[in-house]
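Everything below concerns the one structure shown next.
Every protein chain except one is present and positioned as in the full complex.
Here is chain A:
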Amino acid sequence: MQKPVTLPITDQKRFHLSINKILPFLIPVIVILFWQVSSTLGWLSSSVLPSPLAVLQDGIKLTASGELPKNLSISLYRATVGLLIGGGIGFILGFINGMSNTFSLLFDSSIQMFRNIPHLALIPLIILWLGINESAKISLVAIGTMFPVYINTFHGIRSVDPDLIEMGKSYELTKRQMFFKIIFPAALPQILVGIRYALGVMWTTLIVAETISASSGIGYMANNAEDFMDMETVVLCIVVYAVLGKISDLVAKSFESLLLEWQHTGRSNA
């Protein structure tokens, strides 16, 4: 009888793992240190770029006053609702068109045409229709995130290995089983690629929309600070966006490794 064996991780490998954890942070840390030193020594005028410490102090001040949390949460709300609506519509359209030739003939070319319009070009139109209230921002995010999810869902479903579908047929799987046991899991990696891409689009859209027309949100905060020549807050908002983007990427990645566990077992990939 054969038994599977697991080899113990050697010390050398552990050392490697901890180095790998540190490595990605090396460059950001060096850049920030250099930046701080330049500001302290006066190489970098605070009217060009405020020092990291000044930005941090500004962040603490705005958090204490409640301004940053308030604007942050409104931005998060718009991003999430927009993504859920856009991603939901994109997934449903991708699903329908992926599963049915008739529907894809009917819808796909129109969707592709619409997709080629940069969605930010719709801002004036949407403001005219919906004013500057929440629905305008949410619609823009929804339109922006819909397409990446649509395209990747559609493609993912269309490129399922036909051999596996044939196998499912010969094992008399029902339509439902066929979708949940074969088509959906096979398309999932591609769908998740679409969602990750949509997360990027989501933040960019929101920044632009909030900068152009809003009375709250991080984009508004940055725009407002610009009017008062408040450099620290402008930079702070940029940093907040960077952090938000990184966090959503990490969330997406951990979702991926959770849902696609099967892809990461068995292959000792570096």
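We adopt the following convention: contacts are C-beta pairs under 8 Å (C-beta built on N, C-alpha and C of every residue); 3 or more make two chains touch, one makes a residue touch a chain; residues count from 1.
As a convention for this text, contacts and distances are computed from a predicted model.
Engineer: What is the missing chain called in its UniProt entry, if the choices are "Assimilatory nitrite reductase (NAD(P)H) large subunit", "Gluconate 2-dehydrogenase subunit 3", "Oxidoreductase" or "Sulfonate ABC transporter ATP-binding protein"?
Structural biologist: Per the UniProt record, that chain is "Sulfonate ABC transporter ATP-binding protein".
Engineer: Which one, A:52, A:88 or A:185, makes contact with the chain that was left out?
Structural biologist: A:185
Engineer: Using the touch definition from the top, which of A:99, A:164, A:238 or A:252 touches the missing chain?
Structural biologist: A:164
Engineer: If you put the missing chain back, which residues of chain A would it touch?
Structural biologist: Spelled out for chain A, the touching residues are 1-4, 163-164, 166-167, 169-173, 177, 181-182, 185-186, 188, 260, 262-263, 265-267.
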